[in-house]
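Have a look at this one.
Shown here: the complex without one of its protein chains, the others still in place.
Moving on, here comes subunit A:
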Amino acid sequence: MPNSFNFNFILTIADNSLILAQRLGELCGHGPNLETDIALTNISLDLLGQTRSYYQYAAKLTGDRKTEDDIAFLRIEREYRNCLLVEQPNTHFGYVIGRQFLFDVYHFMLLEKLQNSPDETLAAIAKKSIKEVSYHKRFSSDWVKRLGDGTEESNQKMQEAIDDLWRFTDELFFMTEAETEMAKNGVGVDVSTFKEKYYEEVSEILNEATLAIPENKYFTKGGKEGVHTEHMGYILADLQYMQRTYPNMTW
C-alpha cells in the first residue's frame, strides 16, 4: 500500500503543526502582554492554515470520503504522528519560546527541502509555509536572545526551558518507516541529513543568548510513532470535544 506511506508521511509533518497550533491557541487571551498574545496566536493560525492544506491533500489520498476534519478530529491518540516536543505544555513563557524556537529551526530546514519535492502539492504547501515559518523562527530566536541575555531571572527561566525541552530534539531527526520510504522514492525528506546543521544553528543562537548548550545525552522519542507523553490526551480532549460530543457538527 504505497499510499499509506504517503499518508503517514504527510501526517508526521501536519500533526506537528496541528498540535503546536493547539498549544499556542491555549494562550489566546493569556499572553504576557497584548502584543505578544497577538503574535503567538498569529503563529498558531499560520500553523493551522498549513495543517489544513496538508490534511486536505491527505484526505484526497485516502480515496474514501474522509475530509480534513475527520483527520484532524476523529483519530485516536496513537494515530497522531506529531513529535513529543510540540505537545509539551506552556509551563511559562520561557517554555513557550523555547519549544517554538527548537521547533522553528527544524521546521524551516524541513520546508527548505520539501519545497523541492517532485510532489507538486507538497512542494506548493512548503513554498507557501516557509515564508510564515521564516518569520516564526525570527520571532522565537529574537525572544530566546532577549530572555537569555536579559535579566538574571529571564536567563534562568529560558535556560530551564531549554534544558527541559532539549531531550525532545533528537526525535525530530528520527526517521519513521513512512519517512524512510518516502525519502527513498524522492518525494519525502531525509530529515537526518540536516541534523548536524540544526544543532549548529541552535547552538549559535543559544551562544548569542548567553545560554548554555545542554549536555544531556538522554533523549526521548515516540510521538512520531504514536506513543505520546501524558499531555497528549488532554490536548486531544480539548481539540476533539466538539466533534465527539456533536458528531458531524459544522459551523
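We take it that a contact is a pair of C-beta atoms (placed from the backbone, for glycine too) under 8 Å apart; a residue touches a chain by one contact, two chains touch by 3 or more; residues count from 1.
In this section, contacts and distances are computed from a predicted model.
Think of the chain that is not pictured: of "ABC transporter substrate-binding protein", "Polysulfide reductase subunit B", "Putative ABC transport system permease protein" or "1,2-phenylacetyl-CoA epoxidase subunit PaaB", UniProt labels it "1,2-phenylacetyl-CoA epoxidase subunit PaaB". Only one of the listed residues, A:K60, A:K131, A:R146 or A:R244, touches the absent chain: A:R146. Counting over the whole complex, subunit A has residues 32-36, 38-39, 42, 135, 138-139, 142, 146, 151 touching the chain that is not drawn.
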